[in-house]
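Okay, so here's the structure we're looking at.
Heads up, this is only part of the complex; the chains shown haven't been moved.
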Amino acid sequence: MMLSADEWDIVRLSLKVSLAAVLTTLPFAFALGWLLARGRFPGKLLLDAAVHLPLVLPPVVIGWLLLLAFGPAGPVGGLLERWLGFTVMFRWTGAAIAAGIMALPLMVRAIRLSIEAVDHRIEDAARTLGASPAYCFWTILLPLSLPGVATAFILGFARSIGEFGATITFVSNIPGETRTLSIAIYSALQIPGADAAVWRLALISIGLSLGALLISEALSRRLRSGRSGHVL
Amino acid sequence: RERGPLVLAAASLQEALTAAADAWAAEGHAPPLLSFAASSALARQIEAGGPADLFLSADEPWMDAITAKGLVRRGTRASFLTNRLVLVAPASSKGMLTIRRGFPLARALGAGRLAMADPASVPAGRYGKAALAAMGVWPTLSNRIAAAENVRAALAMVERRQAPYGIVYETDARATRAVRIVGVFPDSSHPPIAYPLALLTRSTHAEAEGFRRFLLSPKAKAIFHRYGFGAR
Amino acid sequence: MSFDVDVKKTLGHHVVKARFTAPAGLTVLSGPSGVGKTSVLNMMAGLLRPDEGRVSIGGDILFDAREAIDLPAHRRRLGYVFQDGRLFPHLRVRANLLYGHRLARPQYRWMSLEEVVSFLGIGHLLDRWPNGLSGGEAQRVAIGRALLSGARALLLDEPLASIDPARRGEIMDVILRIRDELGLPIVYVTHDPAEADRLATRRVEITPSSL
């Protein structure tokens, strides 16, 4: 299947948006997953619920809330614009924010699940060898919860590629800026008789995420090689 | 490549407005950026302070809403396109119906449903409901509706024979060969179907007003006409 | 330098209580299964918080319930060989061995990788993952890891349990050498009388205590 120049642009934009979304969300997702797995603090349940919001509310509502917060008239957007001269409205950065927010709950849950499965006795052993909590985190907890990080990555990436409702509501459908694959598919769906275009774009989406899946599976297979299971 | 004005336009204008913009660009202007989405989403983006130049709404209330907030440049609002409401059936179907007071649409539906845009919220749905009420058949149909997210989705239901009849705009019905027009609702049976356009207060693009004038010009009207729109 | 331990901890319905001094030399800790030997070592290492009492080494207070002192485990500088191995599954044997070594200040290190590898006979395992190791191999790596960490005292919980007699003799020789040359306090849990006879300079019996 040969892609047209327009289609290439859309693919490139989607990749940029999705990768930016997932990569910037990952550290927050890890921190939240860790807090929810290990932390004990008042309001933990509220935090847990807040993390799930993007999943529970219809995406268009999330898009609208983002609009209210990040729009030039909103609290966050206003500050960003006044202090940094930076606006996300109608920009690919806004699309990445929308995708990242929508992916967040999936990523947090996957990471949390992996952290909960880490045997804390292994960490205890590291502590007795002189590892500070921070060092222990980087050298033991993080590597041992990589399966969850990998899952978070692939779920987040797939979700970002498929994200549409929050994005179009927040940053519209602007060619070259916010018209990602999913939005292009939506647009094509609006045109009677454009089924062929829909199929093409859908196949491209599938191809992209198949690629991401292949890479992530190959990586996690390498990761697991020779060291599955716990040790006596 | 220079960037033209940013135009937020109702999704149902997609093909016609794209053609008009191409014609404008062919005259040597920078091609406008066209963002198609639901009128409601676009209006909310404008409310949030989105820096766009032109707004083309699918109906008047959303334009009223942003006008009331002072987001529309005074004297630039115009209702520039009209449309008609039609009853459609799958191209392969045989049934004959004449639209008049008390016509037996409910019986013609059999066990099926009448596809239309959501009569509670989407403009095309509201027009449809008004028209059916004017024909005195709404009470027999109100619980037989398959309410779609937008007109094009309602059209798709008829195209794929999920619904034996549907109510859509004439422009939509003309865009596909999978449906046939059973009848046209009289203009008097519903509020006038008008697409208003306006220049936005936040517009900064030098060519925004030029493009607006172009859309109102006879040349553009001819293009819209080709896609089935009436022009005032 | 000597270890002073006086701790009490309730675990479920079980009370673990111990009070002893472990001077430089090797103190064998014994007592019936389940009496609380491992729990005492965990309290010394800072992995289990005593309900009451005090743990100090050479005047340094590691824990004091009354003064609310509780030095975190990573600052205690104790080399701990666990009853249940606990190698790092994601690191090869070499990296397991060097984990604590790299973290220790150079002046505290009293053994080199080469020495440890040669007397434990684990040179052929350095590039292996912990996962495929036999019970005895894993145990030897765990011993090596603790010895390399530059600790000021050692806590060994049945370290030779799954090691064959020939190797066991060699390792005991090294432990004797460490005991005699370095003057570290070594607290050593074992059920094996022969091991205890050969290594102990002091014996402490943990006895069951009732609520």
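Going in written order, the chains are labelled A, B and C, and every chain counts its residues from 1.
The working rule: a residue touches a chain if its C-beta (ideal position, glycine included) is under 8 Å from a C-beta of that chain, and two chains touch if they have at least 3 such contacts.
The model shown is predicted, which means the values in this text are computed figures rather than measured ones.
> So how many copies of each protein chain are actually in this file?
Each protein chain kind appears in the complete file with these counts: A x2, B x1, C x2.
Keep in mind that, in the parts below, only the chains that are shown with their structure count from here on.
> So which chains count as neighbours of both subunit B and subunit C?
A
> Looking at mean CA positions, which chain is nearest the middle of everything shown?
A
> Among all chains, whose Cα centre is located farthest from the one for subunit A?
The most distant chain relative to subunit A turns out to be C.
> Averaging only over C-alpha atoms, locate the centres of subunit B and subunit C and give their separation in whole Å.
Here the centre of subunit C sits 78 Å away from the centre of subunit B.
> Measuring centre to centre with CA averages, how many angstrom lie between subunit A and subunit B?
35
> How many angstrom lie between the CA centroids of subunit A and subunit C, rounded to a whole number?
Roughly 44 Å separates the two chain centres.
> Going by the contact rule set out above, which residues of subunit A touch subunit B in the complex?
Touching subunit B from subunit A are residues 60, 63-64, 67-68, 71-74, 77, 87, 89-90, 168-179, 187, 189-193.
> Under the definition above, what is the set of subunit B residues touching subunit A in their complex?
6, 8, 11-12, 14-15, 33-37, 41-42, 44-45, 47-52, 150, 152, 155-156, 159, 172, 175-178
> Taking the complex as given, what residues does subunit C use to touch subunit A?
These residues of subunit C touch subunit A: 45-47, 72-74, 76-80, 82, 84-90, 99-100, 103-104, 129-133, 135, 138-139, 145-146, 149-150.
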